[in-house]
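Mind looking over this structure? Questions follow.
Omission of a single protein chain aside, the complex is shown with its protein chains in their original locations.
Chain naming follows the written order as A and B, and within any one chain the residues start at number 1.
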Amino acid sequence: MPQGATRRTLLQGALAGLAAGGLTACGAPPLILPKSAVTGTPARGGTLHIARPAASAAETLDSASSLSAYEYLGAIYNRLVKLDVKGKTVPDLATEWSSNSDATQWTFTLRAGVSFHNGKPLTAADVRYTIAHILDPDTASPQAGTLSTMFGPKDVEAVDDRTVRFRLKTPNAEFPSLLTAYQCYIIPEGSAKTIGKTGIGTGPFRLESYRAAGAGAVVANEDYFDGRPVLDRIEFFSIQDTSARVNALLSSQVDLLAQTNMDNATARVVTGSRGTTVARVPNAQWYTIPMLATSKEFQDPLVRRAMKLAYDSDTLLQTAIQGTGSGGWDNPVPPNLEARLPGHRPYDPEQARALLKKAGKDGLRIPIYTSAYEPNLTPIAVAYAEQVRKAGIDLTITSVSSDSYYTAVWMKKPLMVSYWYTGRPVDQLLNQIFRSGSSYNESGLSDKRLDEVLDAARADTNEQSRRAKYQDAQQMIVDNGADMTPIFGDRIVGLSDRVVNYQEYGFEFDYVNIGLKASSS
Amino acid sequence: MIYVARRLLASVVTLFLASFFVFFAVQALPGDVAEQLLGQNATPEAVATLRAQLGLDQSVWVRYFDWLSSAVHGDLGTSLVSGESVAETLSTAFGHTLLIAIPAMIIGVTISVLLGVWAAARRGTKVDNTVSVLTLITMSIPEFVVATVLIIVFAIVIPIFPAVVLQGPSATFSDLLPALWLPIVTLVISMVAYIIRSTRSSTIDGLTTEYATAAELKGVKRRVVLFKHVLPTAMLPVLPVISINVAWLLGGVVVTETVFNYPGLGKLMIDSVSTRDLPVLQAIALLSACVYVLVNLAADLLALLLDPRQRTSRRRSSRPRPKPALEAKTSEVPT
Partner (left out) sequence: MSVVTAARRAKRLGTVTLVGIAMVAIIVLLTILSPIISPYDPIASNADQVLLGSSWEHWLGTDAYGRDVLSRTLEGGRFALLVSLLATSISVVVGTFVGTIAAYYEGWIDGAITRVLDALLAVPAILWLLLIVSVFGTGTWVIVVAISVVYSPAVARITRAAARPVLRSPYVVAAQSRGEMSLPILYREVIPNILDTILVEFAMRACWVILLVSTLSFLGFGVSPPTPDWGLMIQENRTALVVAPMGTLSPIIALSVLVVGLNLAADGLGKYFGVDRAMRGVA
């Protein structure tokens, strides 16, 4: 229901202009986006309304599933450990952890006095059960691939009520970071069959109602170990159509749009309307241009190198998304992570041209695929094509319907634009997307040397030299990799101007601190 | 009675054929449903697991007859995506659609018959011209434009109505109540034009018959002539136009429901198209065929009641009739 004051005056003005013929030279003002979300002291209590696209009609509250209802997870569950903004692994349900000297055994100590929403105290058995559930082939969890190479369900041991031990097959000094994935929320023992609907966790909110691809609500968990959340209640609504979602925000039916990276026009409308504004989640969208290394176009490393040298990330950032993000320079590690290799590769269209000539591919002419799947894919494709033209590369923009983009194009066509959410720890990021044979290795490149460096990094228990190894891996990806990272984009999130302390990183909203301003009306 | 029986039989045959076409059109699907469902997470293992779960490897004919015989018993299978009973999902959605379709139908038919008769009675005047221009405009503006404009004006600029339905399939009547009106208006606008035009045309024909002229000459009031004598006969050829428009509302809801995020049949259809949820798609198509057949049957029987002459004229087709109304019946509808 429309609530609150109206945007009437402002829009009526616009409508009057429209009625007057709309032909007047009244260009829209340049878009100035707020740098960060509004912070401040929220009023205690209140109900936040969030509109979200449902993962599918089969979505579930089981975080291990590939079809989890992502927005609910952080509200109702906790992980053992989570990532902070800088990519560091910090405590969640586990207060401390340590490994043996060669990083093959990891022991986690659980927080004392934590209970599930049904009153049952959290114990090590629940953790063991959760991990077994993730590894269960029937769950088909996206995180199973990463974890199962290191240990099996039998290698997780509940030492006592508050101690869990993982025995790994190979050393891994970054192991805790792999448990920060949003598939690793801890569920009560024995709940695998029901968790998809009950959502019983330890999180700051308790599930009140939930319907797959429908509406649902969570209410504040008074006994939350980290203090009661600010809000009393959050209501979630599924709206598949992006325009409908934006309309719901504009008409004050909801306060926040989740998983909706707004394009420039929408951001402009939302900032220009009274009662609504936008917030930026810095570098939340990791855009990639995978070159399929198995294709005849890109099997030659010289051509791949040329495709990179031919463009300037910082210029592309400006043309494609008006500077709302950071240049990637083909290094996949987001700039806010401490592990990112400093500096960047050169921009050299002349050398690119020379390399192509050397490879016998001068005047390379192929399609670059894009889709409306995400609003910035096409601007990135267009901007990239425009830049590489200087190096004699002729790309035709080919747009494909969103429905079939990730089935017919991704990992099938030689050149396309894609994206991921950032928020992966550096070890998972590099291993999941770049290791030979990983199911998410979207360029299909097998680089044994890279695999070896990644293995060596995992086995290195010294933090300093381990980071150096991850940076070597980044350098290898920049030099030889087939998956380009043109830019990281800020996610432009539409919200009501009553919302304060909105924060989102590492695949999770900060549900504890988000709140609403004291209602002035 | 024989006519009625034959008409019923024909309806059943039509339905059967429609189910056949629908099923085989859908079964021609080239993509791998399992792959589609998993999208970016479609690892080969996951796809294999899902394919096995869905039992996609049976023979097409076996599946058709299984599907049809279950459908007759009210079992439409389970959704490939949500795993819920299609019949249940469908009946909820259909119920929601009826909430906007029935008022739209009643309002639409009333308004358009009245406007049509009015325009006919005032033939050639300003009223008639205005109505003509209005019908022309509503015929020429696509529904999605109407819906978009309504949202911007009545939900955002002047926030009287909600822009979208938030609650989804679990919405209760009181959730939906404020959100019904804009979709209803959209549907009404999209259906009136053709009924107005045919009513007008048919009424003009009726007014120019000797009978009507004579009655008017005898001093019977024009209004009485119009509503007592002309209209009942004039409505006869309009009936098929109305029935087609009513049946077509089910197509019209696709766009309307998408724009308003209204949890009815149309939105279910669009969602199922993007997820390739075949059982749901088949069921929706079958349901709309049923609606079409039923509405047509009702219109024909109503025509029979209004004009018993139909029974005889049907067999003796050599006899001149005022209009080959039902035979040359309108086919279908613009969308």
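Rule of thumb we're sticking to: a contact is a pair of C-beta atoms (placed from the backbone, for glycine too) under 8 Å apart; a residue touches a chain by one contact, two chains touch by 3 or more.
As the structure is a prediction and not an experimental result, all values here were calculated from the model.
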| item | value |
| --- | --- |
| Candidates A:163, A:259, A:295 or A:322 - the one touching the absent chain | A:322 |
| Of B:68, B:98, B:134 or B:273, the residue in touch with the unshown chain | B:273 |
| Contact partner of the left-out chain, one of B:100, B:164 or B:255 | B:255 |
| Candidates B:104, B:184, B:289 or B:303 - the one touching the absent chain | B:289 |
| Positions on chain B where the hidden chain makes contact | 10, 13-18, 20-22, 25-26, 28-31, 136-137, 139-145, 148, 152, 156-157, 194-195, 197-198, 200-202, 237-238, 240-241, 244-245, 247-248, 250-252, 254-255, 258, 269-270, 272-274, 276, 281, 284-285, 288-289, 292-293, 323-325, 327-335 |
| Touching residues on chain A - with respect to the absent chain | 11, 14-15, 17-18, 22-28, 31, 243, 246-247, 263-266, 268-269, 272, 318-320, 322, 371-372, 378-379, 382-383, 397, 399-404, 408 |
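Just so it is clear, only the chains that are shown with their structure count from here on.
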| item | value |
| --- | --- |
| Touch list for chain A against partner chain B, complex | 1-2, 6-8, 11-12, 15, 49, 51, 56-58, 66, 137-138, 140, 142, 145, 211-215, 237-241, 243-245, 247-248, 250-254, 273, 403-404, 406-407, 410, 439 |
| Contact set on chain B toward chain A in their complex | 31, 35-46, 49-50, 79, 81-84, 151, 153, 155-164, 166-171, 178, 258-261, 271, 274-275, 277 |
